[in-house]
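Encoded as structure tokens, the structure appears first; notes follow it.
All protein chains but one are shown at their positions in the complex.
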Amino acid sequence: MPTLQIREALREAMDEEMARDDRVFVMGEEVGYYEGAYKCTQGLLAKYGEQRVVDTPIAEAGFAGVGVGAAMAGLRPIIEFMTFNFSAVAFDQILNNAAKMRHLTGGQFTVPMVFRGPNAAAHMLSSTHSQAFESFYCGFPGVKVVSVATPYDAKGLLKSAVRDENPVIFFESEVMYGVKGEVPEGEYLIPIGEADIKRPGDQVTVITWGQGVPTALEAAKMAEENGIDAEVIDLRTLRPLDKDAILNSVRKTNRVVVSYHGWPYGGTGAEVADLIARECFYDLDAPVERVCYEDINFSYAENLEQLAIPSPKQIYEAIAKVAYHSL
Amino acid sequence: MPTLQIREALREAMDEEMARDDRVFVMGEEVGYYEGAYKCTQGLLAKYGEQRVVDTPIAEAGFAGVGVGAAMAGLRPIIEFMTFNFSAVAFDQILNNAAKMRHLTGGQFTVPMVFRGPNAAAHMLSSTHSQAFESFYCGFPGVKVVSVATPYDAKGLLKSAVRDENPVIFFESEVMYGVKGEVPEGEYLIPIGEADIKRPGDQVTVITWGQGVPTALEAAKMAEENGIDAEVIDLRTLRPLDKDAILNSVRKTNRVVVSYHGWPYGGTGAEVADLIARECFYDLDAPVERVCYEDINFSYAENLEQLAIPSPKQIYEAIAKVAYHSL
Amino acid sequence: MTPTTSPTQAPDKDEVVRVFKEMLRIRRFEELASRAYTQGKISGFLHLYIGQEAIAVATADLMKDGDRVVTTYRDHGFAVALGCEPQRCMAELFGKKDGLVGGVGGSMHFFDRDKGMWGGYAIVGGHLPVAAGHAFASKYTGDGAVTLCFLGEGAMHIGATHEGMHLAGLWKLPIVFVVENNQYAMGTPLKRQTLVDDLTVRAPAYRMTSDRWEVTDVFETRRRLSEAVERARTDNQPALIELLTYRFRGHSMSDPAKYRTKDEVEVQRKKDPLYRTEQSLREDHGFGDDAIEAIDDAIVEEMQAAVDFAEASPQPDPEHRFRNHLVEDD
Partner (left out) sequence: MTPTTSPTQAPDKDEVVRVFKEMLRIRRFEELASRAYTQGKISGFLHLYIGQEAIAVATADLMKDGDRVVTTYRDHGFAVALGCEPQRCMAELFGKKDGLVGGVGGSMHFFDRDKGMWGGYAIVGGHLPVAAGHAFASKYTGDGAVTLCFLGEGAMHIGATHEGMHLAGLWKLPIVFVVENNQYAMGTPLKRQTLVDDLTVRAPAYRMTSDRWEVTDVFETRRRLSEAVERARTDNQPALIELLTYRFRGHSMSDPAKYRTKDEVEVQRKKDPLYRTEQSLREDHGFGDDAIEAIDDAIVEEMQAAVDFAEASPQPDPEHRFRNHLVEDD
């Protein structure tokens, strides 16, 4: 199987979808002539021209809203945020227009579109550029939220997102665009709403997504070396949650760590933890542990940043803790 | 003791703080000549003049940011959002400027200011005007978040918020501005960060805030009639959480319902539930129940709206459920 | 009713009667809605368009198949003018199942896709980027449609308006932005919103053409608007139009509008296009009280029927609240 970087997998997904359906277009800052701040859209302008690969001025609320309006009129926009940090200025368009339009219009309009771009902290970009947005975007109805961690998932899920009839928020990561992995030749789709077992195991369940996936896998390896067999579940879709996948694993292992790159208060982390604590009340052998960002604004300084991000060791310690295993 | 409406209590708080400290000013849409869309600022323009009671054009990002900049320069702004729904267009200013400024500047600047206004659904305003914002504003560090449900709390907490050296998000409710209650004469402050037992009880803990408070109290009355003694805790401050108050009550009752006017995914509801499930793992006699909005966009139609909002009966049923009590 | 004269021709008598009826239909619709509100049958916010009707009627005359109107929460006038059924509009206000969007939107969210009513939006300025998106789609697909996007003068100062206009100008989209300057944003008069008198001062920054006039005559309004619409349609030339108009009621039903004087309102009443059209029927076309009343009676009857329909319509099915959040919910 060919090996691709995540950025290449995303590019293939957009390319294939644009070739398949000429209503699909890409819009955002520097997506055209510059070929993407992180090169996800490389080659697309040359292939599809200015009409379908649209560079915008710096006006996130404007072009997010243009995406909504174009989708209502029958197109299928892919709106790239250079990073989701900049989507904060477009929050109203996503919350009030994208997510509500179908309901508000009594079903007269659909908003089939994708908002995609990198999410969560990258490396030493200080606090305004180091934020995980799932706690905001999962918090309201009317959207689906996806987060990808491998080239295979990136391609298959982005293609599904483009074909989805609803607005889909699609999280990637600056620091993972170069991550390589096998991607089959030819077309395939991964359904939105299905979690994936990235590593099977039967003693502890580690639930994670996005940047958390590689860290959790490392932690699982440490656990294995210490005699604990951890299952790592990559949620992949954060809204709606794949409850069956989560609960089935927990009912098997009876012990859970939720580990992710995002702030602790609320969000997907608390939602998953609460779901498990409630639905598996009699199955749990230990309280659900959460390992995530510290509850602080990010610093530029490398040491301070690193300390705020969950490390494999911290996750391993949480695994050991729920397994009542000495370190 | 004099009896005031919540709007009057808020007004007294602003009036007293403005009289005490001439750095305090109020800014927002229609706060001056119109005396507030919900009349919270009635009389203030006449008393303090245009310089300190500032009507703005419709530009929430603009005047929220002006508030941040003025606070950095030594003033103490009270920024009124006509409703928090309109703060969505100012999200970036709150997230990236208000909440991060002190940290980002290495402590050179503080941002002592209040963002206040009504939150959550009122009555038949359809989806864009019926949203609970605590799931967004509690999700990041650098702010405090307060939610008030009685005139007494409204006054005492707003005064503390104005005096706080940090940005405080202060939630009120359109449908509760007319709620009356006793407010002592003379000055008093209620510390931010302290929950309040609105009804003592020892069989089930109901944790709530904002619009949820009166509903929870009604439910507690129904419970009492059915032989269950419920304690109702009004969080009052949603960030930081008063963990001691929550956990002490749960350790006493061993049974919890979290009930609030907001969407289910994440947010304060999930955070509190997860906190309890983790910290009181061995104390809980039943899974924590949550009763809140349905996970849907709000409709204008009265019946659809009412069905989406937690009723005393639903809360009572949850109380009975965690108490393993037949209905 | 379709116009019998083109936008540039002088109107004949039938045409004057027709626009009089169209404007009156909106006014009577809203007066009955206002009464129903006072009776507690309509709730939430209700923003009346009374005084501004000529704009919607002129606009409707210019619409071709596929053209779109996008506007604010002050949207009943456009819906009625565009031919949405008054009974379904009224049912929407009543929050009933037969409402234009099934009762979920209420006053602020009238949508009727096939009639070109692409919606009433409730976040000030938030609809401008969306409208630009419709126009983007028109240019993309070459469907030849024009999007007409209406906003209040109060919306000129918010970021989304700037961004939506800027993108439309930069990309040369087939769109006309029409500022209905009714002098107030809630209780704030124009002079406390901006120091500028002429809001079209911003058109050059967006490379839009502009025009600006006081709306006292529906035909003049139609004619001048048609020029901008045609340039948008044929040349992808966006425009910024400022219309000086007036709302006779408060901002919404809960606003007693104490911020203005009786005198001011009286001056404006003389300019009311509906009043002036009635004057023209009387003075230029020989209509007497009886003839005017006959027209009025028929319209009141139509609108009363709409109220009756709305009252009779059932509340939405409770399960309906779970529909349409995602397409899969249908």
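In this document, chain identifiers A, B and C correspond to the written order of the chains, with residue numbering beginning at 1 in each.
We adopt the following convention: a contact is a pair of C-beta atoms (placed from the backbone, for glycine too) under 8 Å apart; a residue touches a chain by one contact, two chains touch by 3 or more.
For clarity, every value in this text was computed on a predicted model and none was experimentally measured.
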Revision key, fill the gap. Only these shown chains touch the missing one, namely A, B, C
Exercise for review: Would you indicate which residue among B:97, B:254 or B:268 is in contact with the undisplayed chain?
Suggested key: B:97
Point to revise | Sole contact to the chain not displayed, among B:68, B:204, B:223 or B:241 | key: B:68
Practice item. Quick one: say which of B:142, B:214 or B:287 touches the chain that got left out. Key: B:142
Exercise for review: Mind listing the subunit C residues that contact the chain we can't see here?
Suggested key: 157-163, 166, 169-170, 193-196, 201-202, 204-205, 207
Check your understanding: Since one chain has been left out of the picture, which residues of subunit A touch it in the full complex?
Key -> 29-30, 33-34, 37, 55, 57-62, 85-86, 88-89, 123-129, 294, 296-297, 299-304, 307-308
Practice item. Against the chain that's been left off, what residues of subunit B make contact? List them. Key: 25, 51, 56-57, 59, 61-75, 89, 92-93, 96-97, 102-110, 141-142, 144, 165-166
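Note that only the chains that are shown with their structure count from here on.
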Check your understanding: Farthest from subunit A in C-alpha centre terms, which chain would that be?
Key -> C
**Study point:** Chain closest to the middle, measuring from C-alpha centroids that were averaged per chain
**Key:** B
Point to revise | Interchain centroid distance [CA atoms averaged], subunit A/subunit C, Å | key: 41
Practice item. Starting from the mean Cα coordinates of subunit A and subunit B, work out the distance between those two points in Å. Key: 30
Review point. Residues of subunit A touching 2+ other chains?
Key: 61, 89, 92, 96, 103-104, 141-142
Check your understanding: What are the residue numbers in subunit C that touch two or more other chains?
Key -> 99, 104-105, 109, 123, 126, 159-160, 325
